[in-house]
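Excluded from the complex is one protein chain; the other protein chains are retained at their positions.
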Amino acid sequence: MAHAYALPSPNEPDDRRRFISEAEEQDVRTRLEQSWEEGSGLYAWLTSTSHKSIAKRYIVTALVFFALGGIEAAVMRVQLSRPENHFVGPDLYNQIFTVHGSTMMFLFAVPVMEAIGLYMVPIMIGTRNVAFPRLNALGYWMYLIGGVLLYVAFFSNTGPDAGWFAYVPLAGPAYSPGKRIDIWAQMITFTEIAGLIGAVEIITTVFKQRAPGMSLNRIPLFVWSEVIMSFMIIFALPAIVIASGALAADRLVDTHFFNPAEGGDALLWQHLFWFFGHPEVYIILIPALGMISSIVTTFTRRSIFGYPAMVLSLISTAFLGFSLWVHHMFATPLPQLGQSLFTAASAAIAIPTGIQIFCWMATIWSGRPRYTTAFMFVIGFVLLFVLGGLSGVMISSIPYDLQVHDTFFVVAHFHYVLIGGAVFPLWGAFYYWFPKMTGRLLSERAGKWNFWLFFAGVNLTFFPMHFLGLMGMPRRVYTYLPEMGWGNLNLVSSIGAVVIVASAIVFVGNVVVSLRGGTPSGDNPWGASTLEWATPSPAPIYNHLFIPIVNGREPLWTNPPGELPVVTGLRTDRHEGLITSLMDAEPEHRYEFKQPTILPLILALAGGGSIIVAIFTPWGVTIGAALTLLILFCWFWPTISPDHDTPRRHPREMP
Amino acid sequence: MTRGNPERVAAATLLVALVLLGCKREQRRFSDMSRPTASDNGIIMSELQPGPAVIHSAVQNSYDDNAYAVAEGKRLFDQMNCSGCHSHGGGGIGPPLTDDDWIYGSDPQNIFATITEGRPNGMPSFRGRIPPQQIWELTAYVRALGGLQGKAIRTTRDDHMMYKESEQARNKGHPSPTFVPSK
Partner (left out) sequence: MTCARPRIPCESSVRHSVIALAIALSGCSGIQSALDPKGPKAAGVLHLTWFLVGTAAVVYVVVVAMLVWVLRRGSQSPVDLDPKLGTEVTEHHGGMKTWVVSATVMTTIILIGFVFVDLSTARSLSTVGGAAPLRIDVVGHQWWWEVKYPDPNDPQNDIETANEIHVPVGRAVLIKMKSGDVIHSFWAPNLDGKKDLIPGHETVTWFRADTVGVYRGQCAEFCGYEHAKMAFYVVAEPRIEFERWLAQQRAEASTPGDSLAQGGERVFLSSSCAMCHSIAGTGAGSNNGPDLTHLASRRTIAAGTLPNTAANLESWILDPQMIKPGAKMPANRIDPQSLRALVAYLQELK
């Protein structure tokens, strides 16, 4: 049973509230199921605009890419386990580390963080779908095509081989013959379009579709993190779109962006790339920080301490993240005074992240921790990320960086912050939200094995690399001489990789077994406080039966169970949602979500196909533009709503 | 995850197919001792034949479809100072290589023979001076200069001042054998 407030105005007496009867609930449920039902079968799957269905595909695809990236890493570790090893030759090794980096950064990390947002955020803010459902589907198809493009290329010996950051002139037309780098540049186009689409979705949905009463200072911290990530995406991704476009143009149509002999500059590439590349890692980190807030809240049963400080530190991290990029270029001939500013900024960014960690610790202090697997991953995060962050502060120092730049010390640093800072929280989020997505609990016992193997494996693999870097081992080397004395530590590192693989196998096994026969979870197995736990598990396609009304940061803790206030009166025969205002989430008007359609797939195929053609001839751009125009015509063709002539009623008059 | 994913099956099939096909353009053959040291039969230096004309097929130069080989040929073209006479393909002391007149034939085996044996009126013989594998790479590049390779195989601009349009930008070549120097 749920309370139903008919959007009361402040002056109306409380006895306007009424309880919704079982019969009314069942009636609404039946109608919603009918109107939101997408059917089964291939065509339904291809035309789906359900945000959960699309996000689930994103997550599964991203995990497949994660596995592929992991296999590439394993191959590298085998090759490096002994000096002068002949497991793979230099050409294949170069392709492998390039594809590993590109997969992890472009095809796994950002998409999965966006995907968890696209899945959870609408449920957490109490709406039925993202703002632009068809655009959401388009984003997924573009991402899929981009990833498949990269791997089809890789498997046909056309994988890019100049590193995931593809410095020119090595990646330029003179020193990388063939189409390898062109494919990389266009893969970027696909993934960046998908990324921008996801960002637009999240921002619009969060700003305009929150449950009434969910003012900005009541938004869950995870939702804040997704919004901030999305803003970062919008400001950072254009830099790499420009950079990869310029590189593709240099390689295809003889422009001279990066040709010093004709007025270009090799350093221009580095600036453009790293202006994107540094915020990219914060784009990956910030949603993970949001996930941690959700997990800590639930498993300590306390609201996160210092909510305003948490939000402001996320925002400052995002801002500061744009002022660090030159720390990747300390070895270049940029003026030292300028470089020093980036030293200071790189050190400063530790402060907001530190504030986050201190606030979580304060929350744990005041709460009662429950050591579920998700919470263990949070502890693992602190242990690994702080270590990585400290090595990061070390390399913000220019003299020190000049010794360890482009060595395995840096490899150790970024794997600690990326795995510790992003993958561990992500795994915690899987264990936390798996019941909500599937209706079943993951095994806690297997989860503990998963955690400990992963934790041990990461330390075993990456801690020795700190020493290897200081001992002189550069990165991106396919082999090394025996007399260098690096063999033992490399062997230890490779053994660690085996342990990580074992932990991945445990995880996959856990998921497969739990999907079939795991304990059913119920609505709210963890006793959590945010809105996604107010709806059944797995969440129905329309998310909430009625749009909830929010009166605090922890809605399920401030209202008696089963007595959550809701909004009634939205149409059930159409896909209708509620639009609310930005600051205080006061209801503004109704909104109709677009129905399933094949157009996103068609646009992705047409646009994607022409982007792929553009690898070989500039005519691809022309054809693509024409086709896109045509399809967008169909997309935006106006439809007249049957209600068009009905006089608009004020929201407060809705029954 | 829950429903069957035909997309993924299709993608997997495509991948398998492509692995089997490979991609000749992107092969990097570093050490190719199997390249023939002398051009095989098939060199024709005259339009005239007794009796009915028999079309002799060109020797398969596997470097013809290989972008890496063409790029190496470009590097060697400068390093072996072919530009000294042929000036990046435009000609000068020697005839241009970017036009459609192929005095000694445009087939790979003809070009190989030209470089290896030398030619009257000033083309030196590079036999013994440039290893056969590199001469085949130069052959591939010379054909690219003449617009005889696929666009994706030909080299693009280099990182120097732009003295001519890149090999990729030019139009396809239509070689006509002129067995007389065009002067």
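Letters A and B name the chains as they come in the text, with residue numbers starting at 1 for each one.
Following the convention adopted for this analysis, a contact is a pair of C-beta atoms (placed from the backbone, for glycine too) under 8 Å apart; a residue touches a chain by one contact, two chains touch by 3 or more.
Just so it is clear, the structure is predicted and the values come from calculations on it, not from any experiment.
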item: Which displayed chains the unshown chain touches; value: A, B
item: Sole contact to the chain not displayed, among A:Pro111, A:Pro133, A:Gly367 or A:Gly608; value: A:Gly367
item: Option touching the unshown chain, where A:Leu46, A:Ile234 or A:Met471 are the choices; value: A:Met471
item: Hidden-chain contact residue, picked from the options A:Ser81, A:Asn94, A:Asn129 or A:Ser514; value: A:Asn94
item: Sole residue of A:Thr479, A:Asn551 or A:Ser581 that reaches the chain not shown, by the stated touch rule; value: A:Thr479
item: Chain A residues that touch the omitted chain in the full complex; value: 89-91, 94, 162-163, 167, 169-170, 174-175, 260-261, 265-267, 297, 300-303, 305-306, 309, 331-333, 336, 340, 343-344, 347-348, 350-351, 354-355, 357-359, 361-362, 364-369, 379, 382-383, 386-387, 390-391, 393-394, 396-407, 467, 470-472, 474-481, 484-485, 488-489, 527, 529, 552-554, 557, 561
item: Residue ranges of chain B at the interface with the undisplayed chain; value: 28, 30-33, 37, 75, 79-80, 128-131, 133-134, 159
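By definition in this document, only the chains that are shown with their structure count from here on.
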item: Residues on chain A engaged by chain B in the complex (per definition of touch); value: 40, 42, 45, 56-57, 60, 91, 144, 148, 151-152, 155-158, 169, 172-175, 177-180, 250-254, 256, 259-262, 515, 616-617
item: Residue ranges of chain B touching chain A (in the complex, touch as defined); value: 1-3, 5-7, 11, 14-15, 18-19, 21-23, 25-28, 30, 67-68, 70-71, 151-152, 155-162, 165-166, 168-169
